[in-house]
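Working notes for the structure below.
For this view, one protein chain was removed and the others were kept in their places.
Note that the chains are named A and B in the order they appear, and that numbering of residues resets to 1 at the start of each chain.
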Amino acid sequence: MRRVAAGLLKPFTETAGLARWMLVAGVLLTAVFVVFALFAPWVAPYGFAQTSAHGVAFPKLGHPDSQHWFGTDRLFFDVFSRVIWGARTALEVVVLSIFFCVVIGVPLGLASGYYGGWFDRIVVLVMDAMYAFPSFLLAIVFSFLLTNVYGGSVVAVSLSLTAVYIPQYFRVVRNTTLSAKEATYVEAARAIGATDGRIMRRYLFGNVIQSVPVLGTLNAADAILTLAGLGFLGLGIQSTDAAEWGHDLNRALADAGGGVWWTGLYPGLAIVLLVTGLTLVGEGLNETLNPTLRRRRLLPVVMPGRAAPNLVEEERS
Amino acid sequence: MARAGSGSLPRYILQRILLVIPMIWVILTVVFVVLRVAPGDPVSAALGGKLNAQALEQRREALGFNRPLIAQYWDYVSSVMHLDFGTTFSDNQPVLRVIRDNGGATLSLTVAAFVIALVVGIPLGLLAGRFRDSVPDVVIRLFGILSYAAPVFFVGFLLQLYVAGPLGLPTSGDASPITVFQVQPKTHILLLDALLSGNGAAIQDVLKHLVLPATTLGLLICGIFIRLVRVNMLQTMQADYVEAAEARGISSGKVTWRHGFRNALVPVITVVGLQFALLLGGAVLTEPTFNWPGIGSKLVFYINNRDYGAVQGIITIFALAVVLISVIIDIVNALIDPRVRF
Partner (left out) sequence: MAIDVSDRTVAISPGEPVISARDVRVWYGTTRGAIRAVDGVSFDLAPGETLGLVGESGCGKSTLGRGLMGLLPEGAKRDGQVLFRGQDIFSLSAKESYQLRGRELGMIFQEPLTRLNPLMRISQHFEETIKQHEPGLSKDEIRERALEALRLMGIPPTRYRSYPHEFSGGMRQRLMIALALVLRPAFVVADEPTTALDVLVEAQIVQILNDLRRNFQTSLLLITHNVGIVAEACDRVAVMYAGRIVEQGTVAEVFKNPQHPYTRELLRSTISLSTTGLNYIPGAPPDLVDPPDGCRFHPRCPQAMNVCATQNPVNMERPGGGRVECWLLGPDEQVPPGGKQPLKQEELTVADEA
């Protein structure tokens, strides 16, 4: 147990200077939003589609004041509440999409790397094509498709994101599998008759799963941006179904002309901070796990003074 | 052992071009499959409210939607081979015409953004990598992360709110109506046309309109360049040949420049070229933010109208453009890095 904890803390204890601070900052930022997401109903003063309270209607495009810390928007919603509820939407969608990515991408990559052959080649070709595709355009295509079918629900948007990011997971897992399966202990296992499934589960899975956390974190950062982008274009979740920062920014754009800054600034800042937090965590982890980039905390070398030379007959001929 | 000098560059180019063909085929297939798999009928989705049932059926027939899927697939692929990317449903225009009319605006936006990102991002990345963990490094890294974390439409929003006014920069469209009227559309790229016309006021107007959108999009890519270049620089400075050069007494500055920067940039060139894909995605978001009349805005318009024909055509063209660019980048890379060619 202590070893697990020590392992988890390694990024903190072994890195020096900046990398450590970045990691800490990232974790803190992310934690704030996770708290928002988990405890939205208690943290947010109002609902995300609430237009009145205690019988008093909210103002339209009201300035920030003591009742509405971040003001209200043109649909009479409270901006502060929508920012908090937006955290829940964002994390829901992203976690769901990463979950699907891992559940589909990891086994696929394992199987493809392990078995090879024409199955592998076809899947690789398809994944490479999808990977080469501009990711945001791919997201547009998939959500265009999925919202036709499912409407703007959380699941539909998550699946769109999954489709966009699966190639990355697939690639990483496949590459790790390819190199891991050449290891001598795998050969030995096969020699004593282990089945394919057992080999994949016991030996390869552990190796392969190590690269997933960093990928997942950096992915999450990207996914939130993609989600916001889709929302901005009106392809994601509708305002009344849930709070989504990108969609709110779309409406805020028109407000900018009139000098109304609060409807856009706060959702935008929320996106920036959460994505930054996740990126810092991902990069910090990356620097820790990648030995060449790691800056270790070296203890300074202190040399005691030169001892009197214990030489006998030091002659120079 | 390869001969000294250029190696087999022509052969490499040929190989690369040949490799692209299966990739293109796969992309076309993926686009077709994804878009056609949608249950429900593209035609009614686009035109359901405007035409009666009979007219819709006629349309379906005319567009070939009643034919078996394989036949439709074959139609699609063969017409793309003939550079026919279909017609939009909602306003019945050939997709190519849409590209021609609006492509120029997108082109000038993406190129300007790319240039800004290069000019700002690469030097900053090199500096950050060379002076690791110093104050400039920290600031630059933070800047890189923030510029990527801020969505283009948010940056656009901020620029419109706080910068446009004080600097007197326009926030909508790519030119004022007067300029559009005055400038002859020869190349369909407004900036070039304005330059060709020699009309000083027009050129200034076009450039002024370009500043904010290009900076917004450029910042997005800039962050990525900074990170990439920095990491490459870090790894390059640890290379064995850098130490060997130091052992020969080459001065620190020369080592940094000749062995560090130059070698760090080589892998970067490939990745830089691949950002074209990201640029396209970013353009789709930047253009609506600034009412920029490019393909991105048009795409959004067609998406909101559920215009399947237009979306398919435009996406296909984008995908092919990306693949083409990647081939060009690979060839450029082979020109620069002699190891690739053998």
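We adopt the following convention: a contact is a pair of C-beta atoms (placed from the backbone, for glycine too) under 8 Å apart; a residue touches a chain by one contact, two chains touch by 3 or more.
Everything quoted here is computed from the prediction, not taken from an experiment.
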Listed residues B:Val211, B:Ala245 or B:Val271, member touching the removed chain: B:Ala245
Contact residue for the chain not shown (choose from B:Leu9, B:Met23, B:Leu169 or B:Val266): B:Val266
Contact set of chain A toward the excluded chain (per top definition): 14, 296-303, 306-307, 309-313, 315-317
Residues in chain B touching the chain absent from view: 1-2, 4-5, 239-241, 243-252, 254, 258-259, 262-263, 266, 336-339
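To be clear about the criterion, only the chains that are shown with their structure count from here on.
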Centroid distance [mean C-alpha coordinates] between chain B and chain A, Å: 24
Residue numbers on chain B that touch chain A, as the complex places them: 22-23, 26-27, 30-31, 34-35, 37-40, 45, 132-133, 137-138, 141, 145-146, 148-151, 153-154, 156-158, 160-161, 231, 234-235, 238, 277-278, 280-282, 284-285, 288-289, 299-300, 303-304, 306, 311, 315, 318-319, 322-323, 326
Residue ranges of chain A touching chain B (in the complex, touch as defined): 17-18, 22, 125-126, 128-130, 132-137, 140-142, 144-145, 148-149, 221, 225, 228-229, 232-235, 246, 249-250, 252-253, 256-257, 259, 261, 264-265, 268, 271-273, 275-276, 279-280, 283, 292-293, 295
